[in-house]
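Quick one: this structure, given as structure tokens, is what I'll be asking you about.
For this view, one protein chain was removed and the others were kept in their places.
We just call them A and B in the order they show up, numbering each chain from 1.
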Amino acid sequence: MPEFIADFFRQLAEDHPRWNFIFFYEPVEIQRVLSGIGVTLQLSIVCLILSVVIGIIGAWLQGSPIKWLRNIVQGYIQFFRNTPPVVQLLFFYFALGQFTPTYSPDGWLEIPWISNVGWAIISLSFFAGAFNVEIFRAGIESVPDSTKEAAEALGYSRMKSYIYIILPLAFRVSLPALNNNLVNLVKTTTQAIAIAVPELLYQCVTIWNNYPSAQYPAMLFLFVFYIGLVGLIVMGMNRWERQLKIPGYGV
Amino acid sequence: MKSIPGINSKASTDFAVLKPPARNQVSHWHPNSTSFTRWLSELSILNCFLFILLAFVFSSLAFAQSNYTTTDAVDALFRWMPFLLKSGFFFNILISLLVMLIGTLTGIVLGLGQISIHGWLRKLCWAITQFFRNSPWLVLLFVVMLAFPFQIEIFGLTIPVPDWLKAVIGLSLPIMANVSEIVRGAVISVPSGQWEAAESLAYTRLQTLWQIILPQCFKRMIPPWMNWYAILTMATPLVSILGVEDVLKLARDATEAEGNHPELLMPFYTFVLVLFFIYCYPIAKLTQRLERKFSVKG
Partner (left out) sequence: MMSWTEDQPMVSIKDVHKSFGDLEVLKGVSMDIMKGQVICIIGPSGSGKSTLIRCVNALNDIQQGSILVEGQEVNDPDLDKLELRKKVGMVFQQYNLFPHKTALQNVMMAPIQVLKQDKAEIEKQAYELLKKVRLEGKENSYPGELSGGQQQRVAIARSLAMNPDIMLFDEVTAALDPETVKEVLVTIKQLAEEGMTCILVTHEMGFAREVADMIYFTDRGVIVESGPPATFFDEAKDPRTKEFLSQIL
């Protein structure tokens, strides 16, 4: 952080005691906010990738001829769609977390193989993944049967036509809904505070618990950060949507 | 085509309800399928869900190590159940209904503001809508809970604002913003020819809106509105993070009162999940049904 910015905020805190942007000039607090942003981004990106993978696999399984497999996928979707994500987090971390094997690096501590961050990633990925399954499913159903048939007539196997023909088309149709879901996922990462994952909200709460004078600045910062992040995602996805747009093909 | 303020611009409503995937029914008999898979295939979705949960609970039996067994934990859950339901879950429902009422009324005003003929009002309402739509619910809750005064004075009258009321306000903000988008999206989904036809019949703008446009799109607003109600209901346990005594907070208190055995966590959290599922799943089903019904007629 350049010194003059730090000085500016230090001065601001002196002039206006309620606007103490301590996380812009105190190295410890700067570090805290940076690590919070790091964890939030890490959670968002890892969950984003995993949830898309879950969505693709789930949508593939839903097209399977085996009925009980389809029912299990449907059960999974309904479970994660119709229960609160914050309770899912607690359930995964506390109720399932107690069964994870532990290891002991020094003979005293018992550290579980899956940390709270790990459980947050698992829980949030499955949460967002449940929506992605339905999003991709709808996309796949939007590909006309005749296109699938043409692929079949050219000798494509089910797997190959899925990879080369159906998914690329379905993906384009799915993008707007996917966009919404990913924005929702990023917003939901804040709920990992329930299992003490040190993401940005957690760090900001810590800061204003330590320095009540930093409460308003930290809240303002949270808004700016999240709306900025959401804005970036929406912009990036819109650009991607335009790039993938097929000439002369109305999606 | 004539430009109609606030009408011809593009909408970005996220009607998040997706069409249910059409399952192609495979009816013919598989000679090699075992009776187990047949039994599985005949399970309904709800049964499937409960089955998975049961599997979780019983798997925990195998891991029970201390003297306190899962059976004890389940007994404890049965003792607490009426309390959790009456003092906890009903409170969540109450909050959700109150929030929906406030959020819908303010959201309609904000949404109509977004299609106002006054450019500045349109932009202001748009900005408010986007701000509250894109902020995380939990951040909004924190801000309202901590920054809102614990009492307000109106006409010399001191009205205390308890925590639960702050929570209601905090949750109302994103609902307001999303209802606003639903209203805007629905209004501009009506073809602009309708506006022109009404205008040619000498309707005023307000008359057109109330007597021609809104009656047409009212039905279309119901499914996304219900969808947001379900999302809201599932957001109510967030208030427990801020110490409001809802079902989640009480469940945690109950496990502590029972001696904090780890075996308690599985049945208690499972119970909370099941409560929400039983309440939200029918709403989701109904939403899908209505959506399909309305989408056919267009």
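Some notes on this structure:
Note that a contact is a pair of C-beta atoms (placed from the backbone, for glycine too) under 8 Å apart; a residue touches a chain by one contact, two chains touch by 3 or more.
Please read all numbers here as calculations on a predicted model, not as lab measurements.
In the full assembly, the chain not pictured is in contact with A, by the touch criterion defined above. Checked against the hidden chain, the listed residues A:64, A:157 or A:238 yield one contact partner: A:157. When the omitted chain is restored, the residue from A:56, A:169 or A:182 that touches it is A:169.
For the options A:31, A:64 or A:147, the residue in contact with the chain missing from this view is A:147. Take chain A: the residues that touch the chain left off the picture are 144, 146-147, 149-157, 160, 164-165, 168-169, 172, 246-249.
Definition applied: only the chains that are shown with their structure count from here on.
Each chain gets a centre from the mean of its Cα atoms; for chain A and chain B, those two points are 19 Å apart. Put simply, chain B touches chain A in their complex at residues 14, 16, 18-23, 26, 37, 40-41, 43, 45-46, 48-49, 51-52, 56, 59-60, 63, 131, 134-139, 142-143, 146-147, 230, 234-238, 240-241, 248, 262, 265-266, 269-270, 272-273, 276-277, 280-281, 284. Residues of chain A that touch chain B in their complex: 62, 65-68, 70-72, 74-76, 78-79, 81-88, 90-91, 94-96, 98-99, 131, 134-135, 137-138, 141, 177, 180, 183, 187-191, 193-194, 201, 205, 208, 215-216, 219, 222-223, 226-227, 230-231.
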